[in-house]
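All protein chains of the complex are present and in place, except for one that has been dropped.
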Amino acid sequence: MKELEKTKRISIAATLFILAVIIGLLTYKRPKNVYAINTKDTLEKITSENYYLTLEELKNPDYVLIDIRNQYEFEKGHLENAINIYASEILSDDNTNVFDELKESKKTAVLYGNNPQEVNASFLILYQLGYDNIKLLAIENSYLQNKLISKKVVIEKSEADVTAFINESVKKANTVETVKVVVAPPKKVITVEKKKKAAAEGGC
Amino acid sequence: MVKKKIAKVLAFRYKILAAILILLAGGLVLLPKYQKHEGIKPEELVSHAMSPERYMTTDRLAHILINQDPSFILIDVRDEKSFASYTLPNAINIPLEKLFDEDSESYLNQNQFDVVLFSNDNFHADQAWILCNRLGYKNLRVLKGGINQWFTTIINPLKPEENMPAAAHELYATRKAASMFFGVVYPEQVKVEAPKIVKEAPKKVITVEKKKKAAAEGGC
Partner (left out) sequence: MGPLIPNGVIPIEWDNIIAILIGIVFGFVLEASGFSSSRKLAGLFYGYDFAVLKVFFTAAVVSLIGVYYMDYLGYLDITQLYVHPLYLWGAIIGGIIMGVGFVAGGFCPGTSLCAVAIGKIDAMVYVAGIMVGIFIFSELYPLFQPIYEGYFYGNVTLEDSLGINPYWFVFIFSMIAIVAFVVSDMVTKKVKKIFY
């Protein structure tokens, strides 16, 4: 009888373990939004592929414009035939359905906002989720007397040569008085060690 | 009667347990495999990306640089050529393509420094930020407007009109002073005094220590 007593404990423990596994399996729901590509591949793609569009290229009927600004700005003025999907809601059910449909019908979603920087995050997140039918419209929107004005911009263009400007200013000053200016920004040497995984140690 | 039956079943108890073990272990092998999620949830990423806290203004950065705050690392994500022609003081160059190289990771994935990413505007820096944030890297920030904004606000600040509010004038004064710190020389400055020669600060060696939590020892 004593032996049986012990068995009871074992059976209870075993049953609990199996129950836990079964409940886990049954309640398991795959997350709705799953990344389709990992960060390394994404990086490789965004640095090699062209995903910008300019205003002139918009003529293609396969392009569907998506305005990622908020509703207020959208109603104030937007490009023709644009759909409004606010940036922080791009992953809600309705909106991902829109993107899914576009992908199925082989249309390209063209995202735009007040400037390309604003669209960047939404674009990149959708891109990582596997929507490869997405482009980014390189325009800058502003309002002139409540009318939307879209201007073409070049992304990551260096607008000014800062070194030249500084040298110029030094030169200008030096024509007044020739004093040698040494501008050497202090160099910082930063050495880093590789991060080591650390956690609690354990034994038997 | 029932007890007897139970006793009969229990005679096989170890075999039953073994069978369960095999079943569960076998189930693990047979379960359909899927690509594992890398990094934080997309929903989280969206909310992080929308937060304005991830930006740093050029004025704040100028302040940090002038005070030589040692807790900040600047990372230039432009290509080597732009990096060579102009960059912020003490910035480290990690071109966007090399973001996930092994050397880069130690700068990006640490909790010792605050890292400020910048590029010409904030487009590429933003991309770097999003990819890193997805991997759960902490303490990253993006310089709002990048080098272009840096130029228009700090290096070459616009002189306010006479009739503008005092705050604008104050801001201009600060920015102008900052621009002098970063090497711009104004004509009137020279007239008053000889241009200050910026002394080369002693080389600072910053060691990023490995992220190590106190490890508790154990044994049986």
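Each chain carries a letter (A and B) given by its place in the written order, and its residues are counted from 1.
Everything below uses one rule, namely that contacts are C-beta pairs under 8 Å (C-beta built on N, C-alpha and C of every residue); 3 or more make two chains touch, one makes a residue touch a chain.
What you see is a predicted model, and the numbers here were worked out from it, not measured in a lab.
Enquirer: What residues on chain A make contact with the chain left out of this view?
Expert: 17, 20-21, 24-25, 28, 31, 197-204
Enquirer: Give me the chain B residues in contact with the hidden chain, please.
Expert: 14, 18, 21-22, 24-26, 28-29, 31, 37, 213, 216, 219-220
As a working rule, only the chains that are shown with their structure count from here on.
Enquirer: With chain centres taken as the means of their Cα atoms, state the distance from chain A to chain B in Å.
Expert: 14
Enquirer: Could you please specify the touching residues of chain A with respect to chain B in the complex?
Expert: Answer in residue numbers: 4, 7, 10-11, 14, 18, 21, 30-31, 33-36, 38-40, 42-44, 46-47, 87-88, 90-91, 116-117, 120-122, 124-125, 128-129, 155-163, 165-166, 169-170, 172-174, 176-177, 179-196, 198-204.
Enquirer: Can you check the complex and tell me which residues of chain B touch chain A?
Expert: Chain B residues touching chain A: 7, 10, 13, 17, 20, 24, 34-35, 37-39, 41-43, 45-47, 49-50, 68, 73, 78, 82, 85-86, 89-90, 92, 96-97, 99-100, 102, 105-107, 109-110, 119-124, 126-127, 130-131, 134-135, 147-148, 150-152, 155-156, 182-187, 189-191, 194-195, 197-198, 200-213, 215-220.
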